[in-house]
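This part shows chain A:
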Amino acid sequence: EDAGIGIILGFTGPIESLTPSMAGSAELALKEINDSGNFLEGVTLVPVRADSTCVDSAAATAAAERLVTTDGVVAIMGADCSGVTGAVLSNVAVPNGVPMISPSATSPGLSEAEDNGLFFRTSPSDARQGEVLAEILNERGISSVAVTYTNNDYGKGFADSFEAAFTEAGGEITLTASHEDGKGDYSAEIGALASAGGEVLVVLGYSDQGGKGIIQSALDTGAFDTFAMGDGMYSDALIADLGNDLEGSFGSVPWAEGEGAEAFSTLANEAGVTAESSYTRESYDAAALIALAMMKGGEASSAAVAANVLDVANAPGEPILPGELGKALEILESGGDIDYVGATNVELVGPGEAAGTYRYYEIEGGAYETVSFK
Partner candidate 1 sequence: MAARGADPGLLHDRAAQDGPGGDSPLIRIENLHRHFGGFRAVDGADFEIADGTITGLVGPNGAGKSTLFNVIAGALPPTSGKVFMDGEDITGLPPHELFHKGLLRTFQIAHEFSSMSCRENLMMVPGQQAGESLWNAWFGRGRIAQEEAALLKKADEVLDFLTISHLKDEKAGNLSGGQKKLLELGRTMMVDAKVVFLDEVGAGVNRTLLGTIAETILRLNRERGYTFCVIEHDMDFIGRICDPVIVMAEGRKLAQGTLDEIKANEAVIEAYLGTGLKNKELQA
Partner candidate 2 sequence: MDLLNGLVVLANFVLIPATAYGSQLALGALGVTLIYSILRFSNFAHGDTMAFGTMVTILATWGLQSAGIGFGPLPTALLALPVGIFGAALLLLATDRLVYRFYRAQRVKPVILVIVSTGVMFIYNGLTRFIIGPDDQNFADGERFVMSARDFKALTGLDEGLALKTTQAITVVTAIVVMVALFWFLNRTRTGKSMRAYSDNEDLALLSGINPERVVRVTWILVAALATIAGTLYGLDKSFKAFTYFQLLLPIFASAIVGGIGSPIGAIAGGFIIAYSEVIFTYAWKRVVGYMVPEGMEPDGLLQLLGTDYKFAVSFVILVIVLLIRPTGLFQGKSI
Partner candidate 3 sequence: MTGDVAQAAGAAPYLIGEAMRGGYGRGADILHGCTIAVERGEIAVIVGPNGAGKSTAMKAVFGMLDLREGSVRLDGEDITALSPQARVRKGMGFVPQTNNIFASMSVEENLEMGAFIRDDDFHGTMEQVYDLFPILRDKRRQAAGELSGGQRQQVAVGRALMTKPKVLMLDEPTAGVSPIVMDELFDRIIEVARTGLPVLMVEQNARQALEIADKGYVLVQGANAHTGTGAELLADTAVRRSFLGG
């Protein structure tokens, strides 16, 4: 018997370049579960993709509705962008009692959403990362920065919390300027930011979107040469494209101390999925959590997922890394307890969102070097 898992991501639209790897990672987890042969008696998990478009709430709602009512999925891995996630949650998931685990909707506002216990996310709310980034800057003794963020709920929320934390600690923000993704030209933003000045430029955007454009433009004009970056900027492609110029720049990214992330990378690379892209780890974890929660509940049902996600995600129990899903299933089968660590050191707190440990990295010799974990 098949159990459908909806994978709702923006396959077309502004983040269409991120989503294939995200979906690939999630499907990787499901495949691992299926291949282990230890999942619920004769149940196979079947991923069903749907397009959230990232921006069109109505289309996303319709797609989700189709997943739930037509394809009969029991849980949803998604959605990606916070806006459509909110729409799918309140219009489809809650009314139908279908749980959602979003890998990437990071808007702080979602913590307050009316979710009836059905909404989880494997990425931390941006409220926390802002503080982390401010702390890093303080450590480095940087007291004056210019900030640019991608103009969406993620970027804006992130910038708000960063600004609050940084000025609290006595830092000065010379200018906060948003940038729109997908609009290749950022001369105006760079002009304003350069004129405002600051020791470093804090970039809270996406590595394959405006964020990259901004950095490139800043480097080309010589406006800034050191950048402090948020999670959206973490990607190997960025280093590959901009090379040595990024030397000495640094940033934060939700990450786990330990082998979880590396395990995932190896796994993903073997399967031919790009691991080093935004939110791939979170996607893997989201899908894994859905499956594990079903196992724990003993049935492939929505209720089982909703009831058990927190349980399998958090201590106590045996820590589980990517690649060890089979083992986890066995433990659960035998009535044992697990603590899913996954690729991002999953720890779901509060209303069911990642607590968020962050890696503070610096770019040295053309690679990300860990400085510390926060």
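Throughout what follows, contacts are C-beta pairs under 8 Å (C-beta built on N, C-alpha and C of every residue); 3 or more make two chains touch, one makes a residue touch a chain; residues count from 1.
Picked so that all candidates are chains of the complex that A comes from, given by their letters.
No experiment lies behind these values; they were computed from the predicted model shown.
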Item checked: Complex partner of chain A (touching, any copy) among 1, 2 or 3 -> 2
Notebook entry, point to check: What residues on chain A touch candidate 2, complex-wise?
Noted result: 12-14, 16-17, 20, 151, 174-175, 177-180, 182-185, 187-197, 208, 212-213, 216-217, 220-223, 237, 241
